[in-house]
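Let me give you the structure first, and then I'll get to my questions.
For this view, one protein chain was removed and the others were kept in their places.
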Amino acid sequence: MTSIFSTASEMAESLKQKEISSVELVQMHYDRIEKVDSGVHAFLHLDKAGALAKAKIIDDKRAAGEKLSPLAGIPLALKDVLTQKNQPTTCGSKILENWRPPYDSTVVERLNANDVVILGKTNMDEFAMGSSTENSAYGPSRNPWDLTRIPGGSGGGSSASLAAFEAPLAIGTDTGGSIRQPAAVTGTVGVKPTYGTVSRYGLIAFSSSLDQAGPCARTVLDAALLHQVIAGYDEKDSTSINQPIPDVVAAAKKGEVKGIKIGVVKEFQGEGYQKGVLNRFQESLDILVNLGAELVELSCPSFDYALAAYYLIAPSEASSNLARFDAMRYGLRISETAGQSAEEVMRITRGKGFGPEVKRRIMLGTYALSSGYYDAYYGSALKVRTLIKRDFEKAFSQVDVLVSPTAPTTAFKIGEKANDPLAMYLNDICTIPTNLAGIGGMSLPAGLAEEDNLPVGFQIMAPVMQDDRLYNVGAALERALHEKWGGNILKQIPDLNNLVGIFAGKGSN
Amino acid sequence: MELKEVKHLANLARIEMSDEELIKIQKELDLILNSVARVQEVAKDDIPATSHAIEMVNVFRKDEVKSSLSNQEALSGAPAQEEARFKVPQILGEE
Partner (left out) sequence: MALSFDQVIEKYEPTLGLEVHVELNTKSKMFCGCATTFGAEPNTQVCPVCLGLPGALPAVNAKAIESSIKIGLALNCKISPFNRFARKNYFYPDMPKNFQTSQYDEPICYDGYLDVEIDTDEGKKTFRVEIERVHMEEDTGKSLHVGGATGRIHGADYSLLDYNRAGIPLVEIVTKMVKGTGKYAPEVAKAYVTALRDILRSLEVSDVKMEQGSLRCDANLSLAPINSNTLGTRSETKNVNSLRSVERAVRGEMIRQGNLLESGGKVIQETRHFLEESGETRPGRSKEQAEDYRYFQEPDLLPVAPESKWVEEIRNSLPEKPAVRRKRLQAEWQVPDKEFDAMLNADLLEEVVQTVAAGADPTRARSWWLGEISRLANEAGKSPAELISTVDVATVIKLIEQGELTDKLARQVVEGVINKEGTPQEVIVKRNLKVVSDDSALMKAIEEAIAAQPDTAQRVRDGNIPAAGALIGAVMKSTGGQADAAKVRQLLLKHLGQG
């Protein structure tokens, strides 16, 4: 029986067999959202009328016997960083409150072309800067495993919507781990594809050379099905790679690791890593060995500098990317007294419209690029980027994929790290190197940490344009773990209906 | 970092900040910069810079006219408009 707890591929099969209609499926999810989102606060905006109308059209097409895309009629939650024509697109920022873009991002165009039904826009750290959604101007999202905890960030709204069964699929974007870390802490699957394989056109830029949109789901296969829909060459994005995307769906169905060489990154263990995280990671390695994979321990010494390089490169690009929010053409405009000049209105609007973390990063980036400091900071960071690429190249000359924990800890408490930016930045320590090198990475659930019964993520990294390897290894591990757990890890999630009452209304403002 | 420098940065970035905010951010930037400065340890002269993760060159589009937005669409998000143009407060400086 199809329910909100089914996987997207199960839902797709039921739609195909006409056991359920898309309208019913979409309505079912809105009912769930109505019930639990006051506590979870995954969504910033819902497009109920639009989604149901779209579902109806798809049902009609199906009834007429039209050939439909595999994910036709399946609901999806869209991170609020991607433009959707005439729908609010805020990036979690006050500065874009009420802005409705006059154009669709390429990702949205592809979702529409494949008849995926967009339920609404999900919460995120303002301009994707953060690891907890606490930096959203609209209040944090909450982790469905424990509503006092963060759902990860920046794409916490998307991951929370999956774990709360508000949507079977979601889109995230990943600049330093914003798809994978939320997936890790919510017990879901998230993939950052190779840079240049999913168009950035319409993805509101945080750090242009690092940003990449990708699929979020509850299973590896579901992620692959969505990956296939959104990936592909786009001439509107000059950094788009004009090559065929590897068959990730076939890889997700295969899941065979016999003879595959798996590199374990030495730098991503030890101090600063929660015990339960390392234990689940080790168990997953053991499973992979049992399945016939060969483990190789590797050192990537420059990874120790990745975090520092990232916190120079991303803020530098952001300081330039976010300059366009100036109160002149769209978005917020604040003037305090009549007759203030354009320059004053710009300053005031940016001062009030951006939150503290965004201002911090703009200031940091402005500094790193300014004359006299460029070489020492931004310039040096670009060199570290070269070193990290070289470390990956060397590693991939020895192994097929690299693995690590996705994040050093499980979900922390909301407010716990809010006043310590550096501690917050450490969340992305394992995910950042892939963004700097442009390669693909996946996080999938490895179990629950014994200390807190919260999900742990297992990260897989593959060479450029070899994203199918992520799905192959991920599917093998997932299959074995599901056997061990008796199904998806989310079966162990506490019943949200009981929890939500306590937190209703606290998430939004 | 001196407060004067923080003020200069805020000015370059066109962000109005109160004195308290400037002092707070001064401390935070000091902390972060101390931490990220370690990139200099390994950024030797002979290492080339990587600005793009994936190396490609000569990505061009044909010189073809594509449809633009309508004037209405273009102005749809404008805080103010007049005579089919974006209306903005008086501009002081000149470029």
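Going in written order, the chains are labelled A and B, and every chain counts its residues from 1.
Note that a contact is a pair of C-beta atoms (placed from the backbone, for glycine too) under 8 Å apart; a residue touches a chain by one contact, two chains touch by 3 or more.
Remember, predicted model here, so these are calculated numbers, not experimental data.
Novice: Touching the hidden chain in the complete assembly: which of A:Arg200, A:Arg280 or A:Arg469 does that?
Specialist: Counting the whole complex, the residue in contact with the absent chain is A:Arg200.
Novice: With respect to the chain omitted from the figure, which of A:Ala55, A:Cys91 or A:Leu332 is a touching residue?
Specialist: For the chain that is not drawn, the touching residue is A:Cys91.
Novice: Which candidate, A:Asn86, A:Asn112, A:Ser370 or A:Gln492, sits in contact with the chain we can't see?
Specialist: A:Ser370
Novice: In the complete complex, the non-displayed chain touches which residues of chain A?
Specialist: 82-83, 89, 91, 96, 99, 101-103, 105, 200-205, 207-209, 235-239, 316-317, 319-320, 323-326, 328-330, 342-343, 346, 366, 369-371, 374, 378
Novice: With the missing chain put back, which residues of chain B would touch it? List them for me.
Specialist: 12, 14, 51-52, 56-71, 74-75, 77, 82-91, 93-95
We adopt the following convention: only the chains that are shown with their structure count from here on.
Novice: Centre to centre, by mean C-alpha position, how many angstrom separate chain A and chain B?
Specialist: 24
Novice: Please name which positions on chain B make contact with chain A in the complex.
Specialist: Within the complex, chain B contacts chain A at residues 1, 6, 9-10, 12-17, 21, 25, 28-29, 31-33, 35-44, 47-54, 56, 59, 61, 69, 73-74, 76-80, 86, 88-93.
Novice: Could you please specify the touching residues of chain A with respect to chain B in the complex?
Specialist: 99-103, 194-196, 209-210, 235, 238-239, 241, 302, 305, 308-309, 311-312, 319, 323, 326-333, 335, 339-348, 350-352, 354, 359-360, 362-364, 366-367, 370, 376-377, 379-387, 389, 421-422, 435-439, 464
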